[in-house]
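Every protein chain but one is kept in place in this view of the complex.
Right, subunit A next:
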C-alpha cells in the first residue's frame, strides 16, 4: 500500500498456482478477500481497480500469479479499515507493507481499527524499487516505458516505446499531490534533488475553487475542452509578437492568469478555460523546475511518474514539448504506464518472504 496525500494505491498479488491442498487449508477470510478484490473493478463509490494495468503470470516468491492495481481516495481510508476489520483481514497474520506519508499518519488507526500491524517503508526507496521491478517484468503487451516523438509538431507527435534497459543516471519526477524530484545514479544510489508544492493537488484544488468541480476526472475533462490563451498573458500580448532580443516566442506564456487582472476578461472567461490554464500553469512549472534540475545534475533522461499523469495525455505532451523545446532537444521526457503505482509495488516487494 502507498498512502499518499490524495490517493491510496493498493497492489495485490493473487497467486494463480494454488493447489487443491492449499485451497483446502486456506481460511475462509482469505478466499473472501480474494474473491472480493478480483471479481470487482470498483469498490464502493470511489475505489477502482485499474484492470488495464493488471499484470498476469508473474513469478513472486516462487509463486505464479497476477498483480492487481487498486486505488481509492485517502479520505476513504477509515472505510477501508472498517472493511478490513469486517473481513477479518488480521486473521491472515500477513504483514501489510505500507509506504507514503499515510503509513506513518494512520499507523495507529490500522492497529486500533483493524488490528493490523504495518511494516512502514520509505516512499522514495519504494518508488525506485517499484519502477525498476515493473520495467523488468513487463515483456509483452503495451510497452511500459514510452515517450512522445516529435513533441513540438502536433501533426507528427506520436507515442513510441523507449528502451530503459540501461536506465542510469535518470531524473525521476514523481507528481502526486506535490512533486518530488530524484536523481537516480544506480539501484541504491539516489538523492532527492528538490520538490515543489505545485503539483496534482494544486491543479485539483485550484480547479475545485475556480470551477466548482470535485474530481480529478471532471477537472481534466474541462481542461481538455478549454483554451488557456484567453486566461494567460502571452509574450505576443505584450510585445505584439516574439520578444526577439531574448529569444522568447510570441506563443510563450508571459504571465499565467495574467489576463485575469482585468475585470472584463474575468467576466467572459469559461470554467473550461480556467481549468485548462490551471493545468498548463502547473504542468509547465513542473517542466521548468525539472529542466533546471536536469541541468544542475547533468542528467538528460527524465522519467515522469505519479497519478497526476493518469489519463492526462495533455500534461504528458506539454511536458514532452516543454523539455524538448527549452533544452533544444537535449532532454527527453519519458513516461511509465503504471505511473502511480510504483511506490505500492516497491512496498510489496519488501514483504518478508511469505513462504
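Simple rule for what comes next: contacts are C-beta pairs under 8 Å (C-beta built on N, C-alpha and C of every residue); 3 or more make two chains touch, one makes a residue touch a chain; residues count from 1.
The definition used in the following text is that contacts and distances are computed from a predicted model.
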One chain of this complex is missing from the view, so tell me which of "Auxin-responsive protein", "RCC1-like G exchanging factor-like protein", "NADH dehydrogenase [ubiquinone] iron-sulfur protein 3, mitochondrial" or "4'-phosphopantetheine phosphatase" is its UniProt name. "4'-phosphopantetheine phosphatase"
Of A:115, A:194, A:224 or A:327, the residue in touch with the unshown chain: A:194
Pick from A:33, A:260 or A:302: which residue touches the chain that isn't shown? A:260
On subunit A, residues whose C-beta touches the chain left out of the figure: 4-6, 73-75, 100-102, 104-106, 122, 124, 176-178, 192, 194, 196-202, 204-210, 214, 231-233, 238, 245-246, 248, 252-261, 263, 266, 274, 281, 284-285, 288-289, 292-293, 295-296
